[in-house]
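Right, I'll just put the structure down here and ask away after.
With one protein chain removed, the remaining protein chains of the complex are shown where they sit.
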């Protein structure tokens, strides 16, 4: 379950002309912000000249007007948002990673976790590599650039590196002249692409980010596929496709992804509603109202309500203004954070028997806090239903 | 309708001991943040010594750890959040307003609009008053402190000032030794109070802010009532009660207030659901799905669905990470802001006849953007239902 | 001596056309920054519309590009820098003070200390005034605006207020249409004006600020004089001149003012050199080298050296990068701040008998630190000579 803490969002855009692609990255990363709030970064490629800005913080905090002016116009760009893990040397782990190698420049944005990162890193270090960060992204950058020394093109180098990299990775990378999107052979993390009316190609972790820049969804990148965007159009290298079984991470459907995204042909919203319907069949209960924990439990609650015939209700309100919060030491015990972020709608809950749909049991302490909050609001009974596997994605 | 742009949230806390009341203000103002995102302020009263910090921005941005350390402990505090209007001399209009007068100190937080502000201001200026801001708050502070010159107590001065002030005002104010809460005789803006288990009194614009600091709701302040919190307990001056008819602003129920708040005995959530039910009866339509514009249209959609028997659905997703946004000039036309904040759930909408519940027609351009977004997502028909008066609060 | 902590710099500019006067204020306030590093502020007057920005910090920190854009163009402006006193409610004490009164608007910048501020304030409060700050500036603003109720013009109101205000004040103030400069009848604080080649009038605490905006010095404002700049040119009201004896503060010459300024016809540099010469005559000593404590002790050291015939040397280097400094608690004892700001030139001092010129005995602890530093650098003897009155300005 440790990969729950390694979620990220990646984005790429390719255009044959000079355009304000940094702004498109800004909008797209805002739409992907739910996948990572720790750091944000954009690399703009202006005909081979790369400019990167990345820092800890939300998209809207990292990209000020001055930064946007610095990034300027370009014909390609790559963007990244990163999930919050640990503090400390955060900045060195921000993405995209921009490096210079023997054959030119490379900017790389990555979502996923390698399973053989330690081995690869050790091998690289033994042959003289030095590492500036602890991220898998740097390992991947090394694997690709090392392969590039012996291959005629960056896409061949990517393919060659994929022979050795194991685990989950959705990559968007950029050489001086090409934008490349890659999804690991298991297809663990999502990746799709689309096109705007003016012919700009767009790659993103989730389809919601395509819409955010006015692009129409074309299709998901297939597991193992390498898609190359150049001035000659779109090419696909499918040499790593069909080798390994598809293993799209079920937590994408349960709570990572936005409900308005569709991943591998399945609507996240529909998937969550279906999970609710299955729970209603498998674990029925006699009750007065079905409510969901916002935001990711709402769809399942609606499915449960429809299947069971119990009315759907709005029982919890989320305070969207609570972000990074100052908590004074003395307050920690008195004010629990669940109460800061969620509050019950007493009028809807009072005197009722409640079915509560939550997205997972990962955050057990939170569920407990929510239940006691609903009880204090007057609920007579509370029946918790968790959308964890195997109740989802049957 | 201009008062739509003058919404604010006020808060006060009274405690007989020294305590970290600034933190309570922080949590309460976060819970009231939906009432105003332009500026935030807190005044802490430490046994007669007042310390104020206020600035443009969200609660979490204005109150850093250093600021909280500066505010320190106290036995009373007043807080304020202000709705964003125009830029410019924003800082001078931030609240609470802290002033020194002949009989001591006064800190004042205000929500509302005076109808005779111009006359009062003119009268005050003719008798030598100078104004640092354009806010009604400063006018009220003058009226109270002028009255105080001729009255034996601050509460009498407030009562005396109420004889002359006309319009809407919910006030929380603080002298060296007293916390006072006042609601105008029409009761236009909400105001209520509660108490924590350790005996701390709390006043707030909405009941959701009482819960945020662990206080139990006691009751609404009545229209025209002055409630005084001192070391001797709670007193009430009702000399201005029952004189004018109650005119609680209907927009509080429609979209200002949080659905988990109860104002004058009526649940905001229930009020919105009722508006949806009435719309379903008055303006029925044959359709496949009822959806609401988040956040304030969701309750009405649920009411409409329950009354009409048409299924309730989740059709629009709100991006909670879009706040103050950098928009490049060139992008303004291409990327419309509605798309930045809202995106359709295609799977839920495609091929369906949709009833769409929105909170008002104030923002007509937004409704148009939403409708075209839903149409692009494949909806066959779209029927807009607006929760404006008289459909709400009949 | 408490007025040592109330030093400030004031500035005003008048122009008959729209121009970027905020930038001129920026440069002038930078030239006056030595008079106050706590806060900085500018009010621009664009044909009667006033815009103010002021905050704690140095000129270069307070006035960012965004702020300068906000201030915009105007035909008049007033600026202020304030000496650092105590923390806390700093922001309320920033200047210029901008207020609205019965006859219009007023922006006011003030350098000085009233001696009857308490009485005036009490009188004002008794007649209904409220105060937002603890500064004398607000008292002066009240006195002028109250007088304005009964006088036909702002300059008459200023004159009338001067009948009641006692103490030290150099003011630059601005109504919608006029810029006014005032110096108290004793002429305690300096104030002068000049003109640029394009006809812009400029008022400043010190002549060095005139040069900073390319203006030629015209003359000092006389003690008690009111100078009015309008579209009709420059007028002078001398009704308060010649009543009280001139008492220009000697510390202006000793260490407040910049040596390149001339105050009341006397060069600060020349004044300090003269003090050194007098010390050399009155307190001669047999020594090898005369050095000064930078920056304000250097001129006196040069004077002492010239008079005594002992060579002048450079014995102490000031670190200009030490400003507001983080000091860890544990370090405070180990690293003394004198060592952070000043370091000895061992080669110049070693084995020598030193005469050390310092600007005053106010900061006695500092002198002790400097002396021990010079001793550690190898000086055989150290003779401290202080430029305090009566050795200066005989």
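Some points to look at:
Letters A, B and C mark the chains as written, and numbering starts fresh at 1 in each.
Heads up, the rule we're going with is that a residue touches a chain if its C-beta (ideal position, glycine included) is under 8 Å from a C-beta of that chain, and two chains touch if they have at least 3 such contacts.
For clarity, every value in this text was computed on a predicted model and none was experimentally measured.
Among the displayed chains, contact with the absent chain in the complete complex occurs for A, C. Checked against the full complex, the candidates C:149, C:285 or C:348 give a single residue touching the omitted chain, namely C:348.
Listed residues C:41, C:96 or C:259: the one in touch with the omitted chain is C:259. Note on the undisplayed chain: of the listed residues C:20, C:46, C:166 or C:288, the one touching it is C:20. Although one chain is not drawn, the whole complex shows that of A:63, A:83 or A:142 it is A:142 that touches it. Shown as candidates are A:129, A:218 or A:285; the residue that touches the absent chain is A:129.
Within the complete assembly, residues 51-52, 70, 87-89, 91-92, 97-102, 106, 122, 125-132, 134, 141-142, 145-146, 149 of chain A touch the chain that is not shown.
By the touch rule set out above, chain C reaches the unshown chain at residues 20, 23-24, 26-27, 30-31, 33-34, 37, 58-60, 63-65, 68, 208, 211-214, 258-260, 262, 267, 269-270, 295, 298-299, 302, 306, 311-314, 317, 319-328, 330-331, 334-335, 339-340, 343-348.
Simple rule for what comes next: only the chains that are shown with their structure count from here on.
Both chain B and chain C derive from one sequence, and where they touch, over half of the residue numbers involved are common to the two copies.
As a whole-number value, the distance joining the C-alpha centres of chain A and chain C reads 57 Å.
As a whole-number value, the distance joining the C-alpha centres of chain A and chain B reads 34 Å. Separating the centre of chain B from that of chain C, both taken as means of CA atoms, is a distance of 45 Å.
Shown for chain B are the residues that touch two or more other chains, of which there are none.
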